[in-house]
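The structure is given below, and queries will be raised subsequently.
Yeah, one chain of the complex is gone here, protein chain that is, but the others are all in their spots.
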Amino acid sequence: MMKNHRYSTRLAIVSAIVISALILLGSGGQAIVQSGGGVAQPAAASSGNQTFTTGWFGTYIDTLNPFTSYSQLTSWINSNQLLPLVNFDPANHTIQPALASSWTINYSNHTAIFNLNPNAVWSDGVNVTSQDVVYTYNIAKRNYTFISEYTAAVTNVTALGPHQVMIAFNGVLWEMFAAYVYIVPYHIWKNVDPATYPGYNSNGTTYFVGDGPFVLTKYVVNQYAKLEKNPKWFIPSQQPKISTVIFQEFGSQSSAISALQSGAVQGLSRILPANIGQFQNNSNYKVTQSPSLEYMYLAFNVDPNGTGNPTLHNLTVRQAIAHALNMTYLADTVYHGYANTLASVLAPTNQYYDHNLQPYSYNVSLAKQMLDQAGFNKTVNGVRENSTGAKLAYTLLVPSGDTEAVNLAQLVASNLSSIGVKITVQAETTGSMAATIWSSNGTLGQDIDLWDWFDNVQAAPQLLSVFLSGQVVTGTSDSGFTNSTYDSLWTQLLNASTPAEAKNISNQMQQMLYNQLPYLSLVAPTSINVWSTAYTNINSSFPGGPFGGMDYLTFIQVEPANANSTPAGSNNYVLYGIGAAILIIVGVVAAVRVRGRDK
Amino acid sequence: MSGFQKYISKRIIFAAISIFIIFTFDFFLFRLMPGNPIQILYRSPALSPSQIASLEQQFGLNLPMWQQYLLFIKNTFSGNFGISIYYHQSVSSVLFPALLNSLILLIPATIIAIFLGIITGKIAAWRRGTTLDGAITGGSMALYSIPTFWLGGMFILLAIYTRSLPVSGMYTTGASFPSFAAQLADLLNHMILPLTTLTLVLFGQFTIIMRNSLIDVLEEDYINFAKSKGASDNYLLARHAVPNAELPMISVIAVNLGLSVGGAILTEVVFSWPGIGFLIFNAVNARDYPVLQAAFVIVAVVIVLANIVADILYSYLDPRIRYQ
Amino acid sequence: MQEVLKIENLKKHYKPRGRVASRSSYIKALDGVNLLVPEGEIHSIVGETGSGKSTLGRIVAGLVEPTEGRVTVNGIDMFNSSRDKVRDLRKKVQIIFQDPYGSLNPRFTVKKIIEEPLKLNHVEFDRERITDILRKVGLTPPEDYMNRYPHELSGGQRQRVSIARSFVVNPSFVVADEPVSMLDASMRVSFLDLIAEIQRERGISMILISHDISIAYYLSRKINVLYLGRIVEYGNADDVVNDAMHPYTKALVQSVPKLGKIEEKEVEIKGNIQTSSSSISGCKFRDRCMFAMEKCATEDPGLKEVKKDHYVACHLY
Amino acid sequence: MNDDFSFWKEFKSNRKGVAGLIIVGFFAMMALLAPLISPYDPNATNPSLFLAPSSSVHIFGTNTLGQDLFSRDVYGAQISLIVGIAAGAVAVAIGLVAGLVSGYMGGLIDEIIMRVVDFFIVIPAIVFMIIVAALLGPSLINIIMVIGLLSWAPTARIIRSMVLSIREWPFVESAKANNAGNTYIMFRHIFPNVTSVLYGNAMLAISAAIFTQAALVFLGVGNVTSISWGEIIRQAYTTGALSSGDMLYVLPPGIFIFVLIFGFILMGYALEEIMNPRLRTIKG
Partner (left out) sequence: MIKIKDLTVSYKSRTGKVRALDSVNAEIGNGEIFGIVGESGSGKSTMAMTIMGLLPRNSLIEAGSIEVDGKEIIGLKPEEARKIRGKKISLVFQGAMNTLNPLMKIEDQVAEPLLIHREAKREEALRRARETLEIIGLDSYTWKKYPHELSGGMKQRAVIATAIVMNPGTIIADEPSTALDVITQVQIMNILRRLQREMDITVIFISHDFPLVSEMADRIMILYGGKVSEVGSNRKILEEPGHPYTRGLINSVPTMTPGRRLEAIPGEPVNIRDPPEGCRFRPRCTFAGEGCETYSYKPVEAGQGHLVYCVKYGEGKNAGSS
């Protein structure tokens, strides 16, 4: 008699079916990448199987295509599975063999001959040949790729034999860039459009073909990339000691930290000072510091056509601002000491960083004096202005996603208020921030912005190109610095015939920027690393930290402390899962049954 | 045409209009905003103007507005949302798995919340005016007031302290599952905290809806008439009051789906649940126009379609519409 | 005797809600009604719900535009005259509503309610005029009521305010749409008397709309019986009630409860009132009529003068 | 539809309403008297007080910049109330006008407005707000406008349905019969009769706006440079205070948001109960 209106029960059953279907679909919908062709089998689950998971937050894997990726995380992942011709060793600033086992460089006729390692083989069994190198360099030079800058000096690439290539070039710096051009397998890439190819085959039969020590076996968008030991890896001396590396993305610092605590993650770089305390006195974890690739700066709008406050065109004003900022205080307050001050526009670890430069001295009275001299001697409501009424009041743009940057900006504002410069901090997403800075008519629209650069090309002063003329329209320069002397120095730099000459030119350029102050470099935060002591042999001297680093060296060295220990985070998930399922079922059944029974 | 068909076709026409408005709105919203995505995203030191032009062409940003619009409509209908600026692959290949993941979280949460809401709402309505009713309504309003992201944070804190449940992601990282059951178990394990958060937030809302709906129904003459037949309270509720109160609830819930999705997005962000909300959150930061644009359209269209389903369900369950 | 209200061939067709409009499905609320109300007389429109009587009232009050036909008041066409004339006419035509609860704005005081038609029609007035009319409708002393809000009044008092509002502008024509149906039985007579008294005193013409033929009989000189948008019987109140000719009128008269127990009441009618669409041919009443003939299905019975001043639309006569 | 006197009497006898009023009043005082209550300048930094735990000097401890959290929590009330009330007012004002026009005018205008309302009700407002706020930039005015412009639809719908019933009431017909114009009827007759639902609706709109503002700030698309509760929670998440288990960092701002929203919702429901007798617990 109750059957007519029992639709709730039916609804429940239907929904349960729908949900199950969704989950099934969901598992199919994930991009599960399995090594293809049955050639490269990932290491099967066996005893001694060790997985090292490293967490990452802030930026994500965008695409695994090495030509179009802009994400640092991606290039790091790719460095583990694709080899460049040579590697750059940041410790002693030299280049080391990679895919090429030997090479000869002739600076007089600007050619170099690389001999590929004859053992080199792709993970699907195909041999690596010079055709792969030629193909890669030709793609890399196309203007949509983001590594075209690294191949700008390369004029021609020719295959001399199956394992020999000749590269024609300009300048001395290009060989350093060779470390950032990952050679891709021609037999895979010839079938795809390299502009939109995600880097792995995404059509059902998914696989990644690489020649590095690891190779990608599973990739879930916005979650993780799983790399397993490449059985075809051809350098026996560099055999990894772990079977699997996982790069996991986290939405926030908090979830990454909790994953580290629960054992789901074994290593994190760039954690915040606030979290050190939890790990410092814990024997299960090791905390270290590494120099950073990142530095924070203030960019002043000195674009002659810019629409920002024109008082910033006055060098004295910029210098006064530089003297009024207590960099040490900034580093101590915002980064709790885990940051260093710097004076140039390169990361201090960069080979070309000019260590002769010292940060502007903190001298408030000097700053005030300079402003007085510059004519800004009238103070209205705490803001200086000159006789024409031009006020030293600026809007400071800062990316809202970066809490430290926002904090830094607020401290800058309070620092500068002491010399009568008024700063209004405006935190925006990087998108709208960029929209304000690079206004559509090719000029700069902000007053000052506080942002960061990742100086990921440690072998060359690449970042100096930001200050070339005409970089505003490309959306690169946020200062609008224009100087013809500087431009000609850059040309000289590219064509320098010896490394020493290049170093000398780059020092001149850095000096010029230091004096002209389009940028005021603030601090370079130190990378704080934590890892589980279940693993050893982790080298923390890499700039950016071992888990924020640049090449495969970290993971081929990582080694379990105790071969028999299983990583933390035991799989008790079945238990919880069953508990949750029971809970849900009981809830639904109760809901259906209780209807109409209680009062 | 029967009244039922007429009703449904009318709803479908309305939905079609809504979807069209959504499309148009979506397109212009993204085109009229200041800034150039290429400049914003590819802040590379060596990008020449020709490179920028090439990128613009690649993403169709250099066409005249009306052409872009026609292209957009055409592409949207064919499920082609273009190439993600950030992920460098087709938007749909990023979007649809995310949508699926969102539904895996949202649908169970909504259903559990509805069931619980019906129970508590019923109790409150039946005992209206009593302390119990006060406690239930007060509690529901309180649940409704809790900031989702904060509640999620509290659960994370709890999980960190007890080191029990995973607080982020959907599956154990890198795990390969021997069976569907194992996969399901892992999924449920990861789902507990976000599901609880979302369910609690929705639960309060549904309790209040059910209570008010039921109170309205309890005032109706047919309730008194059924009482005059000698019906017991339980019978009255189960047979007369609840079915009549559930009907309006269907449409209220459908209409509030937008709100539920809001809760789901915050939950996803807090727990790094790889759903569409998390995707949107990331796309906002990366200024990935195509993904944002498509995500907005997809979410809105899903909600419109859910509303249609609710309408059909409603009209099917309500004989006043079914046999008109 | 001069006619104040003259209605000629009035039609009002409604599009059914939510349906695709096709001419044949239009609901004919009024289907060719003629009416003539001379100065100082009360005529009644009697019919069941759905007969179109309220539509008629609303058209006369200027609230609804007819589909077809002419309505003239004092010789001026209500719907096809200049704006100013129509405005002026509206002042002359007032309406009394059925519902004493809904007819007064709950946010207005009694004073404001009664002033409103004067202000809207730009009539100069003083306080006296308001107090006079309040006294007239029995709200004494007027000062006690002026500043009250409707929810502070009883149902009867509200209806008095409503009557006062209608009469305060000195209308020449009043439509009373079921003025007492929502009042308690014990008050009805006094309201009918009140309306009749003011009407007589001021020589106002009036149509009284009612579902209750006994109330129409009590107040009016002539009665029009309306069925599905058509007048089926028309004549002096006495003739229509005591010498009802149309089967429908007879049923209406019979159905009025009279004092004294009855074992079984005979009403020679079946079914319920239907909505009128144009698909019905012939006599619209034939489905419910006990005397329906073949002719009734095909031929539309026009309104015929069967006796002096007594018109019936039925093939029986 | 009672006059003001009995309204206050009813409100006073409504426990929810009184509780809501007390809560909202408490936070209003907090916002107004913030400079007096807070022991420190909420922006003053101190590197030596990095994440100081709760103490008698800093009741809720300090954040990573050494700023006093208690002072920041107190000041946070200001933004929540400003955004809530301003955005609520924008939403209610637009909703009122749209509902009035739509309900009264009917026909094509109604159809268009209702389709737009449907659109705004159906679309996931928060998604939309995230996108718009991210694109427009996060100034206070922008945030208020974004929230306000995207939350008027429910009010419009309620007002419209009320207008639809009120415009059929005989008193409106009576005015029409007396040559009253549309504007006159809309604003003199209909408007005063729909205001009663506006109060309750406004409270709910405010509570939603407070919630949305906090959520937008939390997601990083709101105004993260001004002191607000959402920002404190966001900082707790992003700077790792949450994962280090600093309860007094995250608990108070969350509870404040929750209680303030709760207060407005209580008031809203109380006002709705008073205006809509069907929800009353005891029939009058």
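Order as written gives the chain letters A, B, C and D; numbering starts at 1 within each chain.
Everything that follows uses one rule, which is that a contact is a pair of C-beta atoms (placed from the backbone, for glycine too) under 8 Å apart; a residue touches a chain by one contact, two chains touch by 3 or more.
What you see is a predicted model, and the numbers here were worked out from it, not measured in a lab.
In the complete complex, the hidden chain is touched by one of B:S78, B:T131 or B:S228, namely B:S228. One of B:N244, B:S260, B:N282 or B:S315 touches the chain omitted from the figure, and that residue is B:N244. Which of C:Q157, C:S172 or C:N224 touches the hidden chain is settled by the complete complex: it is C:Q157. On the side of subunit B, the interface with the absent chain consists of residues 129, 220-222, 224-233, 235, 240, 243-244, 247, 317-320, 323-324, using the contact rule stated above. Counting over the whole complex, subunit C has residues 48-49, 154-157, 184-190, 192-193, 211-215, 217-218, 238, 241-242, 251-265, 267, 269, 272-273 touching the chain that is not drawn.
Heads up, the rule we're going with is that only the chains that are shown with their structure count from here on.
Ranked by how close its C-alpha mean sits to the mean of all protein C-alpha atoms, the top chain is B. Mean C-alpha positions place subunit B and subunit C at a centre distance of 54 Å. Centre-to-centre, using mean CA coordinates, subunit A is 84 Å away from subunit C.
Subunit B and subunit D have centres, each the mean of its CA atoms, that are 22 Å apart.
Shared contact sites, meaning residues of subunit C that touch two or more other chains, are absent. Counting partners per residue, subunit B has 33, 153, 156, 160, 269-270, 281, 284-285, 287 as the residues that reach two or more other chains. Touching subunit B in their complex are the following residues of subunit D: 15-16, 115-116, 118-119, 121-128, 130-132, 134-136, 207, 211, 214-215, 218-221, 230, 233, 236-237, 242-243, 245, 247, 250, 253-254, 257-259, 261-262, 265-266, 269, 278-279, 281-282. The residues of subunit C lying in touch with subunit D in their complex are 58, 61-63, 87, 90-91, 93-95, 97-99, 102-108, 113, 116-117, 120-121, 149, 151, 165, 169.
For subunit D in complex with subunit A, the residues that touch the partner chain are 43, 45-47, 50-51, 64-66, 134-139, 220-221, 223-225, 234-235, 237-244.
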